[in-house]
Structure formats: structure tokens, C-alpha cells
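The complex appears here minus one protein chain, its other protein chains still in place.
Going in written order, the chains are labelled A and B, and every chain counts its residues from 1.
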Amino acid sequence: MRKSLVGVVVLLVVAALTACSPSSVTPTFTDGYIKAVPDLAAGNATGVFGVITNPGSSDVQLIGAKNTTAGLTDAPLEIHEVVMKDGAMVMQEVNGGINIPAKGGSVTMKPGGYHVMYWNLKQPIAVGSTVTLTLEFSNGTKVPVSVVARDLANAQEKYNPGAEASHSPMPSMSMKH
Amino acid sequence: MTKPQKKQSAATSDVSRRTFLIGAGATTGAFAAGASLGVAAASTAPTSGSLGLANGVVGSATVPFYGSHQAGIETPFQAHGTFLAFTVPNDFQRTAAVRMMTLLTDDAARLTQGKPALGDNDEYLAYTPARLTVTFGFGPGFFRKLGLQSQIPTGFANLPAFSIDKLDPAYSGGDLVIQVGTDDPLTLSHAVRQLTRTARSFATITWSQSGFVRAAGSAPATETPRNLFGQVDGTVNPRTSAEFETQVWADGSPSWFDGGTQMVLRRIEMNLDTWDRLDDGGKEQAIGRRLSNGAPLTGENEFDSPDLDAKTNTGLPVIPTFSHVRRSKTDNPEQKFLRRPLSYDEGIRADGTSDVGLLFAAYMANISTQYVPVQQRLSDLDLLNTWTTPVGSAVFAMPPGCQPGGYIGEGLLG
Partner (left out) sequence: MNMTVLIRAAVSTVLAILMTGFGVSAASAHSDTFSSIPAAGSTSASVSQIQFTFAEQVLPKMSPEVVLRNDAGMTIATSDPKFDITNSTMTVTVVSGALPNGSYKATYRVASKDGHTATGVLSFTVAGSSAAAIARDAGSPTPIPITIPQQQGNDVPLLSLILSSAAVILILAAVIVVIARRRKGKF
């Protein structure tokens, strides 16, 4: 009788543990870079790009990010996607974060697509300098990353005024250098 | 080195191993790509079909980027190439130089392996590297502007003026050079654009010079290419690793430069419209070699040593006193160096003449002792000068290679 009780308790504990943390495998981040902003007069927002890979057995989502570069910005970072609206490409926050498929699946954040958004920069970002931030995932893992600033000349994306915002919206969010 | 006949498969790695073992220490050396085969092997070379050209083997071939030497020097000739020169600001700071070389190195490391650069403007043009190499060098101004004159390699300096020079500033000088080579012209265009976009945050473009050798697979890799005179050009060259060690790679002095080399780049305009008025005999007299196979006039085969003492039955030297091969030949081992030229063809001018010539790129451990005496001899006397005019001249110190995590020039700037 006691043995079966112990067995049931063990089973319950194991079930509880596995239910609470389905996967604590940390995703990896490679080939990261941030669009340089050498002159704040040209704009004070930018994006971080790179490749996220999920070696875990379950899907995981990139749900947030925190800037760790002192003095770069006070505004929270956002996870963004770029979608087609009324014939124009506009960017907006991703509901539920970016899903990274399990078992080695990867998602590439690149201009015209997913990115981590920096708002209200307080300092310029010189080409070749380094910015640090921490990526936060739905399974509780946090990945500190370091990205190099590159000179990009990619498509302009418009900020979608319809999406919820906790900061001043920029009517035309130019990503062009 | 394995022979080309064995390479029936289209596997990329086979092509890479065959020809591009840089720093492997093989006695025959990467540049020779099987020099033991010699010209005689041409008749047994496989057809393009058995090389698997239809399978894209040319496009997928890569040359390793990291190593003790930069690639693109000992690498066998590529079909296309561009030299880009940049000018850095007068108040260029070391921190900016480090950033610039870090980014450029990262671009080069990715692109040469068939991967897009970070923030690449067109990733689809990055997937056929076709033996892409990217090689960096610093001009005399680079050292001066950074206050690094004490680190200038021994013998590295701008060339003295030669009487044959008619130099155009549009093709001369430069603080930084990026040498790009590949078998695929699309790849070349894309790599040049990407590297330029990275560099332009730090420097302004001085000039750009592009050229070609011959299409990949159009001749056996061991066959010495021709220039637009029709001349077999490049017979006398280091081929073994030992020769590269002696002639090309610097041995310290200063220590950051160990494993680097000094490059001379001269744009040589060729007057084909007057050259064509010569018959073959006249051309051979000027060169001192046969047009058919590059053999010296005193020999039968390309690699026969020219006999400068041989006389005709009337007592004239067989190889004329004014001929190019006599004037450039040297038994002084100090005056040997690598010549890795490209031809250029900018098309037909409005007056109907051809704007063509040679991008004469030469690499050596010490410009002053190895190159200048030879160029002086040729400037003083060489019948070939009748049809050539140097219109551009530049020198660059090419740093040694680096390892992953490092950058080209770290020994100088770090």
C-alpha cells in the first residue's frame, strides 16, 4: 500500500514538473546585426535581425527583448513583423511573439520581415559598433546577444497606426539609410 | 596532387581539395595545381562534360578564407577579378580602422563560403561563390594617416617614377585595396557591391579596375594563360610552396607582417592596333618567346630556360638584346616574384581603337629589392614598351591571414 502511494506521488510530481516546464531548452541566436544609425537626425529607430534556432522538442516563441546597451534607449523593445496592408508593407507587433518551430526549426529575422524594434534612440549607432540586448522566450529562457551595426539600404516599412502602441507612433517609419 | 582525370564526380569538396589547399605545405603548392603535369597534360585533360560543368561544380567551388596567408594570392587564376581602392580620411582613427576591417573581414568570410553577408542586399547572388577570394591591402597613406609609419614593412614604398610611365591619377594610389576574384561574374558584381557598401561608411572610393583571365574550364588549370598580345604570360612564376615562401611571403619585418606580401598593381595599356601590324616573327622577336607555346626562342618547350648566350649562324643573339624575356630574366633569386595579372578590355573607343591592356598584379616579400630593379631594367630597354604604356600604378601591403574571430590587419591595428 505504501509503495503504491509513493509511486503515485512520484508520478504526480513528475507529471507536475513536466507540465510546468514542457521544455527549458535555450534557443540559439546567430548571424545577428542591427541597422546602424550614424546620425539621429535621420531617424531614431532601428531594428535587430538574425537567425533564431530552436533545438528543443517543443515550439517556442520569441516574446520580448530587453536592451542592455547603456544609454542607448529608454523605450521598451518590441517584437515586430512586416505585413502587407492596403498595398503597403507596414510593421506591427507580433501577437503572441515569433514562433520558432521545434527540433531544429529556425526563423530568420531580416529587413522586410521579423525584427526586434528599437525606438527612441538616445545615441547614434555607428557602423561597426556593437549593441547588446537580451532575447526573451516563451519557455522562460533568456538569451543575451551581441550584434554588430551594419549599413543597410533596404526597403522602407511604414509603422501601422492601427496596432496598439505604448509610445509615440512614427507616421512614416523609414528604414532606409 | 591528384590528376584532373580522377575528378569525375561533381562533389564540391573534391574540387576544393584538388586545387585549393592553401598552406597545406604540399611540395607542388596550390598555385601550381599539379604542376608536375606540365603542359604535356593538356592533351589528356578531361572534356567539360566529365568535369561536371553541367552540375554547377564551378559555382559551388570554394576557397577557404581563414589561414596563415590571405587567399587570392597563391590561389590559381580565377576567371574574373576587380581591384577596388579606397581613400581613408586624413584623421582616420584606429578604432574606426578596426571596425572597418572587422566588418570587411566578416563580409569576406561569409561571401567566400557562399553565404550572404550580414545585411546582404541580395542573398541570392551569394550562393554561387565559384572560388571567390577577397584579399585586403593597405597603401602607404593608410600607415601615414594612422600614425603607423613605424610599422611599414621593409621595402614597401611607392614606386619611383619610370621614364615609360604616363600615370593617370584615376588608376593610381589608394589607402586600402580590396582584391576580389571569382570564376562567376555575377558573384563578382555582388561581392564588389557588398564590400563597397561596407567600406563606404569609413572611406571613399578611389578607383575600381576590373579584368579577366579566361573562363573556368576553358583550358587545363595548369596551362599558363595568355594576355591580349596573344603571349603566353606567366611562365616564370613561383609554383611550389618553397618558392612562395622565398619570393612572396614576408618573413616578419615587422613581425605583424609575417605571412603577408607586398603587391604592385600597374595598369598597362596595350596598343593592339599597332601590335597587330607585326607578323608572328616580329612579335616573337619583341617577346623573345614563341607565340605557339611560350617556349623561349632558344628552346622547344615553355619551361625551357632561355639561353641568352645562344647565337645564330651569323653571330646575332638568338634572343635579341631588346627582347622582353632577356630584359626581365634574372638569375638573381632576389629579383623573382609572383605575377598574377588580369587582362582588361573596356571596349572599342569612339575612334575605333581598342581600350585594352593588362592589370599587372605582382606579389613579393619586398618591393624595393625584388621588383624595382626588374622594372627599372624593363623601363630602360624593352622592345615591348613600343606597344605598352603604364597608365596606373599603386602599391599595397597585404597583411597575413587570420583565424575565425580575428580580422585582417589585426596585427597592425590591434
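Quick notes
The working rule: contacts are C-beta pairs under 8 Å (C-beta built on N, C-alpha and C of every residue); 3 or more make two chains touch, one makes a residue touch a chain.
Predicted model only: the values in this text are computed from it and were never measured.
The absent chain, not drawn in this view, touches the displayed chains B throughout the complex.
Check B:F142, B:Y171, B:W387 or B:Y407 against the missing chain and you find that the one touching it is B:W387. Considering B:Q262, B:T298 or B:Q375, the position touching the chain not shown turns out to be B:T298 (whole complex). Within the whole complex, the absent chain has one touching residue among B:A242, B:L316 or B:I348, and that is B:L316.
Against the chain not shown here, chain B presents residues 274-275, 277-282, 284-286, 290, 297-298, 310-318, 320-322, 381, 383, 386-387.
In this text, only the chains that are shown with their structure count from here on.
Centre-to-centre separation between chain A and chain B, using Cα means, comes to 45 Å.
Residues 31-33, 35-36, 38, 49, 111, 126-129, 148, 150-154 of chain A are the ones that touch chain B when the two sit in their complex. Across the complex, chain B meets chain A through its residues 96, 98-100, 102-103, 106, 118-119, 121, 197-198, 200-202.
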